[in-house]
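Only one protein chain is missing; all other protein chains are in place.
Our next item is subunit A:
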Amino acid sequence: MKLQRKNMLRASALGALVVSGALVLTACGSDDNTKTADGTAKPSAAAAGDIKCDDAKGKLLASGSSAQKNAIELWIKNYMAACSGVEVNYKSSSSGEGIVAFNQGGVGFAGSDSALKPEQVEESKKICTGGQGINLPMVGGPVALGFNVAGVDKLNLDAATVANIFNDKIKKWDDEAIKKLNPGVTLPSTAIQAFHRSDDSGTTENVTKYLKATAPDAWPYEPAKKWSAPGGQAASGSAQVAAQVKQVDGAIGYFELSFASSQGIKTVDLNTGASAPVKASGENASKAIAAAKVAGTGSDLALKLDYTTKAEGAYPLVLVTYEVVCDKGNKAETLPTVKSFLNYAASDAGQKVLLENGYAPIPAEINAKVREVVNTLG
C-alpha cells in the first residue's frame, strides 16, 4: 500500500513536471517576434566583412528599452559571429531601467525610447568623467494601431478620431466620424473597446506625443509614459495588449508593428492629410523619420520628430529608440567594443537588418552623423 502510494506520488509529480514544462515552453515561444511562422530565425543580411571589430574584446553589458529588443538581438548575433572573443549582452528591460543602470555606471550603453531628460544628463556627468550622456538614434519603428472588428478588413482613421476613440468620446464602430473616413465600408454597431498599456511605457509616451501634436483639441492630456485618458481597458506590456486586441471583438490598441504582424492583427491606415491614407510599415515610418530634425546640441543627436508631416507615404506614428553613451569618459575596457558595435549598428548593413524585421532604419544623413559621433567617443 505504502509503496504504491509512493509510486503514484512520483507519477503525478512527473506528470506535473511535463505539463508545467510544456506550458513554460509555450509561454516563452510566444514572446519572440523575430521568428518567422515556421519557427526559424530570419536570415540576417550582414556578411562578416561589413563589421569592423577593431580592438573590441571582452564583455560589454547594455540594458534598456524592450522596443528595440528584437533589433539589437539581431545585431548582437551578427556582431558576435564576426568578432570572436567579444560578448555583448543586452538586457531588455525598459528605458527607465536602462537609464538608471547607465547612470550608475553598470552598463556600457543604455537603450531608451525617449531622449535623456536634463536632470538625467546632469546625473550622467558623475559617470562620464569630463563628459556627459548623449543620445544616438539607432532604431526607428512604426507604432501600429491594431484593430479587431468583425467584417472589417481595412480601416482608415485620422488623428482626431483616434484621439476621440481613446478618450472615450466615440463609443461605437458605426459612429459618423468613422463612417465618414471609411466610405464603402460596412461598419458594425459593436461597442469600441480601446486597449492601452497599464504599465508606464515609452510606447504610450510616443502615442500620446503624436495625438497631442496632431489633434490638440481632441487630446488635451500631456504626453506621458503613464496613460492619462479616462475609459478603455488596460493590459500590461505590448504583447498583452496585442493578445487582447486579437481576442476581443470591437477592440483597438497600440503596439509596435512586429506584434501585429506576428499575430496577424489588422492595422489602421492613418489619414495624415496626404493624398492617400498611410499604412503602418517600416518603409513608411522611415519616410516620417526623415522629416525629423536633430534637436540635441553638440554630439547629442536627440531627434525632434515631426508628427504632423503630410509627406506622401509617411507614417507619422513612430518611435525612435536611442543608444545612450558618454561622449567623453567611457570606461576604457569597454570603449573599443562600444565604438565598434555602435558603428556596425549605424552602418548600412546594420540598418538594413532593421527593415527586414519590421523596424524602420534611421535616415542616411542622420546615420552618417551618428557614425561620426561614434568615432569621436572617448
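Before moving on, here are some points about what is shown:
Simple rule for what comes next: a residue touches a chain if its C-beta (ideal position, glycine included) is under 8 Å from a C-beta of that chain, and two chains touch if they have at least 3 such contacts; residues count from 1.
As a convention for this text, contacts and distances are computed from a predicted model.
Between the names "NADH-quinone oxidoreductase subunit", "Phosphate transport system permease protein", "Protein translocase subunit SecD" or "succinate dehydrogenase", the one given in UniProt for the chain missing from this structure view is "Phosphate transport system permease protein". Only one residue in the set A:Ala243, A:Leu301 or A:Leu342 touches the chain that does not appear here, and it is A:Ala243.
Checked against the full complex, the candidates A:Asn167, A:Asn182 or A:Ser201 give a single residue touching the omitted chain, namely A:Ser201.
Residues touching the missing chain, restricted to subunit A, are 5, 8-9, 12, 16, 20, 23-24, 27, 93-97, 100, 191, 193, 198-202, 224-226, 233-236, 240, 243-244, 247-248 (touch as defined at the top).
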